[in-house]
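Sharing a structure below in structure tokens format, with a few things to ask.
Only one protein chain is missing; all other protein chains are in place.
And then subunit A:
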Amino acid sequence: MNLTLKVWRQRNPSEKGGFKTYKISGISADMSFLEMLDVLNEDLSDKGEDPVHFDHDCREGICGMCSLYINGQPHGPHQTTTCQLHMRSFKDGDTITIEPWRANAFPIVKDLVVDRSSFDRIIQSGGYVSVNTGGVPDANEIPIPKVIADESFDAATCIGCGACVAACKNASAMLFVSAKISQLALLPQGKVEKRERAEKMVAQMDKEGFGACTNTGACSAECPKEIKLSNIARMNREYFSASLSTENV
């Protein structure tokens, strides 16, 4: 497979970056997208050029570290992580445009690497249970209906990759924040603090400069973990009812 890559290159956060075009050949259809970039980087290293910097870690689709806006879609044409995207999804001779996540709250560190610590700060603002709730309880010791447990688990599968922000025309983090609020609000251990949590996490989300929600549904459609829009509705309910009922005047 021979490909033309248009890659965003930016030396540092303050420098104005731009696209650079690379020709790459001998790509196997069985390679993952990241392995294809590894090949490109080996070429660049051999030529003594600076390799393209991009985020990756587990390469198993579970860590949320890989990103990349590929041909106009976060994580490329399929609803998966970039590490699980394979070159068989492209044709010989294709031109592939690779851009970093674009959001005010995700500043570019270098090339395709963005700083997603704004997500960490949202979690730090309330995305936890304050007290030690002990070890794993015995099965059925805390009765939780299966549907609720499943709903919470589905929300908890969010890997915090930021594809929702990248896909959203407003660079909104609603899907991420709502998943994190939902997974805890649904279970007894998290329920106790759900009102304060909703208030604090939404406040931090706004402080970080993420946009508002237009309900386009792009986030959920591009989410590699298929986090549902119903989480955003739940967050709205939690936030508005918290605002009406907490004692924070």
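FYI, a residue touches a chain if its C-beta (ideal position, glycine included) is under 8 Å from a C-beta of that chain, and two chains touch if they have at least 3 such contacts; residues count from 1.
Just so it is clear, contacts and distances are computed from a predicted model.
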Per UniProt, the name of the complex member that is left out, chosen from "Succinate dehydrogenase cytochrome b subunit", "Amino acid/amide ABC transporter membrane protein 2, HAAT family", "Monovalent cation/H+ antiporter subunit A" or "Sigma-70 family RNA polymerase sigma factor": "Succinate dehydrogenase cytochrome b subunit"
Residue of A:H86, A:K180 or A:R234 in touch with the missing chain, whole complex considered: A:R234
Touch assignment to the omitted chain, from A:F54, A:F90, A:F119 or A:F210, lands on A:F210
Extract the touching residues of subunit A with respect to the undisplayed chain. 6, 19, 69, 71-73, 77, 97, 99, 102-105, 167, 169-172, 202-203, 205-206, 209-218, 221-222, 229-230, 232-237, 239-240, 243, 248-249
